[in-house]
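Every protein chain but one is kept in place in this view of the complex.
Letters A, B and C mark the chains in the order given here, with residues in each chain numbered from 1 onward.
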Amino acid sequence: MNLVMTLGFLLVIIGLWAMLTQKNLIKIIIGFSIIDTGVHLIIVSIGYIKGRTAPILDASVSVADAANKIVDPIPSALVLTAIVIGLAVTALMLTFVIKLYQKNKSLSIDDYQELKW
Amino acid sequence: MLNTVFIIILGSIMLVAAFLAVYIKNLVSSVIAAGIISLLASLIYLLLAAPDVAMTEAAIGSGLTTVVFLLALKNIKQKEEDTDD
Amino acid sequence: MVSPIYILILSLAIGFLLSVIDKTNRKFSLTAFYGVLTFNVLVIADWFYRFLFLGVPTLTINTAGFRAPVSINLQLGVQESFVLLFTNLIGLFAAIFLYKKFKESNISSLTLYLILIMGVNGLVMTRDLFNMYVFLEILSISTYSLTSFGKTGKSLSAGFKYMLAGVTASTFFLLGVVFIYYFSGNLNIDFIQASQFTNYGSIALFLLSIAIFIELKPFPANGWALDVYEAVDSGIVSVIAVVNSAAILFLFYKIMPILPERFLNVFGIAGVITFLFSNMLALKQKKAKRLLGYSSIGQVGLLVASLVFTANAPQHLIYLIVGGFFINHLISKAGLFWLSGIVKHENISDWNVLRGNRSLLILFGIFLFALAGIPPFAGFWAKWELVKLLVHSKMLFALSAILLGSLFEIIFLFRWFTLTVKSDIAATIPRWDASKIFSTSFLGVIAIFFAAMIMKVYYGFSLIHILPVLAVLVIDIIDFLPSKVKGLLSLLAVLAYGYYIYPFESNIQLFFGIIFIVGSAVNIISTLNRTGKSEGFYGFLLMMIFSFGNLIIATNYLEFFLTWEFMTISSFLLILRGKQAQKASLMYMIFSTAGAYLMMVGFAFAPQLMGNSPLVISLANVQLPLISIILLSIGFMIKSGSLGVHIWLPEAHAEAEADVSSFISAILLKAGVFGLLLVGISYVKFAPSFDIFYWVGWIGVLTAIVGAFLASFQEDAKRLLAYSSMSQVGYIVAAIAMVSHLGWVSALYLAFNHMMFKSALFIAVAGIYYRTHTRNMYEMGGLIKKMPLSYITVLISIIAVSGVPPLSGFGAKWLIYTAFISNGWYLQAGVLFFASAVSFLYLYRIIHSIFLGQLKYEHQDIKEAPVWFIIPQYIFLGGIMAISAFPNLIIKPLNKIAMHYFGSSIRIDGYSIFSELGHWDGHVVMLVTMGAFIVPLLILLLLVGKTQKVKQFNIVYAAERPESPQTTHVAHNMYAHYRKALGGWGKPRIWNFWHSASEWTHSLADYFRHIYTGNGQTYVLHIILYVVVIYIVMGV
Partner (left out) sequence: MIKQVLSLVAIVLLAALIFAPMLINTPLHTSLTPLANYYATQGADDLGAPNLVTAIVVTYRGLDTLGEVTVLFIATAGIGFLMGKKKKLITPKRPASELLQNGASFLLPIIILFGVYIFMHGHLTPGGGFQGGVVIASGILFMMLINQDWSHNVFLFLESFSGFFYVTIGALGIVLAGGFLDNRILPLGTFGTIFSAGAIPLIYSLIGLKVGTELVGILHAMRGEE
């Protein structure tokens, strides 16, 4: 059992619940950002190896024994990218909400159903 | 062991914050709560020996994202006031 | 030879700088923008050429100076370059399409567009899973932003829904990628493929694949996509529907090797379901762009399905099927979306503004036909090969669903087409935009280019098989000429064509050659009466006639089916020319397509043909399986208007232009007869244990009697003749179904006879319509004095139909009864005999109502039909008289034809034909009967004095006029009492059946589409539920 991964999945579930049930557009985006945080936690937890240190070679970690002392650097590298992309998506979604609000003066998702069938 | 305790404590706070973020009526508080989740997540990254991620999450995930949310809210608020006038 | 990585580098470098460049001048930024897009196309085209023709091996590009999996690598092979060539090309032309908007809009739109295309290139080339995620995000975010190009409220909310769905899918994608890394230790798909997955690793694969699959918009988790298609600017939406979809589809293709087979099968089925339901739901859609959205989603579903189903097929088939559908979807969908941007009307019924511009209308037709899988466009070949493949791999469920979906597709596409071509122009014509028209035309050219490439390079068809299409192209070029010139040229072309195909390998081909080619040539004379230009008429007429001819020389199933489809589409377009023909032609197309699909499956089940001889010869040695016989027979019987599937027939005959109806009735129906005979040829030697032709015979018999009854109740002369044709062809079908010597002799005899007298009758009616402008018989009367030549035609023809001595019909009837009785089909013979009696009713009616009785007041000054109508009538009359007086002219050759299959059962001695039941000497019968006619006629002429004339409506009423004066006409509702006598049998049951089937389908579609509530949140819920359901179905 991986505690951080559990936490990550719980956050994904809570975020998803918010996305599916909250009417307010801002709340829906908050839901997405909670999901995002959860996913990042999951990714980092995948790279973690118990009792090891950060993947930086310095005085305490020499090149020779790095393979036995550091955690997996790849998930960290992936998460860096994912975090920035998450911000980009969140900001863009918020911009859509701002524009939608400008046009319709409503933040409820139920008021944006003019296209259907 | 200490790590585990820390993670459990941080995780519990994060889950509470997540519920608050979803169910608080006030949008600003809700945004702040979501920011707290990210901030605590960056602490967890430190515990998981991922300082790069921790810095990024703190700066972008909790810092900038919250600012962006607040800017958006401000923008919407402004519109509200505009229409009230 | 520029490395494709420079596509990414240049796009990014220019993309980053674009806003700075724009500070100087928009011209510079536009130049840079289009320059990069062109650069992409050129680089990829160069590589594509190298891979395809120079055999250059697949290119691998390592980044950062390390090999995969240490660093990310890109790959460009023939598949990647194929996809990229098209996506970049469409991307470039979509940008040209949007030129005006790009010129005026914010510079960000150029940047976004450029990066979007860059993202597509990266997404297709990269081999690294996480890198795919990054490129997918680049693609998605630039697309989300561009959805607001129109900046309407609708496009904003659609864009937001798109984002909600997109981020949900991305989340799954990202989770899938990292868990795949967890289980395999790799992110590069080539290395992942090599590593073993435990059972739990398959969940990771599931998450990855379902995320991509959701991006491909599966039914029903695709409401968001429909909203985007409807609301977003047409230029951008074409990119979303075509370029993005192609890239994501290729992504799916790339990960296919790492997916377990059971995943792929479920995805394949889900693709089929998407295709079926999207097309069904589209039936209720009136908004053009949303309709195209449904269609796009369906096409992508079909592409996924064909990717999965062809996984184990030979390479060239994969290219033909998947590549064919791919090209087809790209070109036709982009083209139609661009047209929607040109037309600027939301509702499909307003698209008739296209009629203001001939070339746009042609483009519309090209894209629509390509989308519908009409030959020669790429989709047709793909469908043909896919059907064969599915039949061979026994995936009959998928096959039926795909064909049903295709049929729905035909219905809504052709409804759209007929509405556009036929409805009255009410909407205003928007101003056309040159860059838009340029891009759209380019696509039309590409579509035709690929059609030609596949036909020539892939199948190696010779010119003769492509002749029907070439005819359309050639006539289109000379369409400015007056119609009389084109008519004469067409006549010459048909004669030359007949001369060219003349040396036939068998007599039966010669026989049908005479019906198809000589019959058509004579019929063409009647079209010379046309004035003006008759634009588009002769092209399709020639296409149809050449198709008739090509049917009899076809040497394999594909040639036959291709020609059959040419015939269908050309006759559809000819019927559509009629003034009120919108519904009629649509119904014709739907039934024809359904028949064609059955035939396609029937052919797929049939064993491979050996040798290179025409089907009429080679099929004699081929044992068709029962399923083939059933499907082919139904297909052919639809074309010949057999009972149950006949309802297209009266409509099409009646509503087509006057000189087209004779072609349809006299010749087109014989194509169905010819087809049925082909099945029969195999049946002779290899009759299946279940005697299906016995039931075909019954259908023929019932068609004959029902057709006769229905004909009797018609008020419309052409409709009457149409039902009469149905009835007559029923005889022929029944006679073929006997599969006996005498049966076939009589069938062919009837077919020939019917060709002549029905041509004569339809042309006569055409002449009458030309003068009276009505087809209702109760509005005519007494025309014998005004149009004596037409009268003689009709009189002789109906004698020929009715089977009264002395004319040829009698011989036909005599033969057929003899055949039935010697075959032991007594009951059938009885019914047919009764049908003959019924046919007197309508035959009497036509001559009586039109020519006898009182001349109408408004017809006082009417003249005889124009000479162009009279000439062909009398040529046919001559033919009828000739074979009546000298039946041997035809019986002898027919005897020989049938003997080829059966050995003879009749003996011909002088002018007499002997069967086991007796003999008939047409020559003597003719002489005797003529004598018997002429003597009373002379007496009559001598004795009859002047008759008193009364005006038609000279009836005194008790101070009131009847509400509808025609009810007082004796010819109106003439056989009401018979109809009453028939009771419930007189009701249009079959019509009602098809009508309610259609209603039911439409309301089902309406019911289902209500899942698309328009709520973005609900769409996310759909996605989550879809993921769960697919997960359970897959049993991950």
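For this structure, a couple of remarks:
Note that a residue touches a chain if its C-beta (ideal position, glycine included) is under 8 Å from a C-beta of that chain, and two chains touch if they have at least 3 such contacts.
What you see is a predicted model, and the numbers here were worked out from it, not measured in a lab.
Across the complete structure, the visible chains that the omitted chain touches are A, B, C.
Per the touch definition above, the residue from C:Pro69, C:Pro650 or C:Gly697 contacting the chain not shown is C:Pro69. In the complete assembly, the contact with the undisplayed chain comes from C:Leu1021, out of C:Ala311, C:Leu488, C:Leu917 or C:Leu1021. Of the listed positions C:Leu12, C:Leu852 or C:Leu1004, the one in contact with the omitted chain in the full complex is C:Leu12.
Contact residues of chain B toward the unshown chain are 50-52, 54-56, 59-60, 63-64, 67-68, 71-72, 74-75, 78.
For chain C, the list of residues touching the undisplayed chain reads 3, 5-6, 9, 12-13, 15-20, 23, 61-66, 69-72, 106, 108-109, 111-112, 115, 118, 122, 126, 128, 130-131, 134-135, 137-138, 141-142, 144-146, 148, 151, 179, 181-182, 185-187, 198, 200, 203-204, 206-207, 1017-1018, 1021, 1024-1025, 1027-1028, 1031-1032. Seen from chain A, the chain kept out of the figure touches residues 1-2, 5-6, 9, 12-13, 16-17, 20-21, 45-50, 54-58, 63, 66-67, 70, 72-74, 76-78, 80-81, 83-85, 87-89, 91-92, 94-96, 98-99.
As a working rule, only the chains that are shown with their structure count from here on.
Centre-to-centre separation between chain A and chain C, using Cα means, comes to 50 Å. Computed from the mean C-alpha positions, the centre of chain A lies at a distance of 11 Å from the centre of chain B.
A separation of 59 Å divides the Cα centre of chain B from that of chain C. Residue positions of chain C in touch with at least two other chains are not found.
Multi-chain contact residues, meaning those touching two or more other chains, occur in chain A at positions 36, 75, 97.
Within the complex formed with chain B, the residues of chain A that make contact are 3-4, 6-7, 10-11, 14-15, 17-18, 22, 24, 26-27, 29-31, 33-34, 36-37, 40-41, 44-45, 47-48, 52-56, 70-71, 75-76, 79-80, 83-84, 86-87, 90-91, 94-95, 97-98, 101-102, 105, 107. Across the complex, chain B meets chain A through its residues 4, 7-8, 11, 14-15, 18-19, 21-22, 27, 30-31, 34, 37-38, 41, 44-45, 48-53, 56-57, 60-61, 64-65, 68-69, 71-73, 75-76, 79, 83. Here chain C touches chain A in the complex through residues 130, 134, 137, 141, 144-145, 148, 153-154, 156-161, 163-164, 167-168, 170-171, 174-175, 177-179, 181-182, 187, 223, 226-227, 230-231, 284-285, 1009-1010, 1012-1017, 1020-1021, 1024, going by the rule given at the top.
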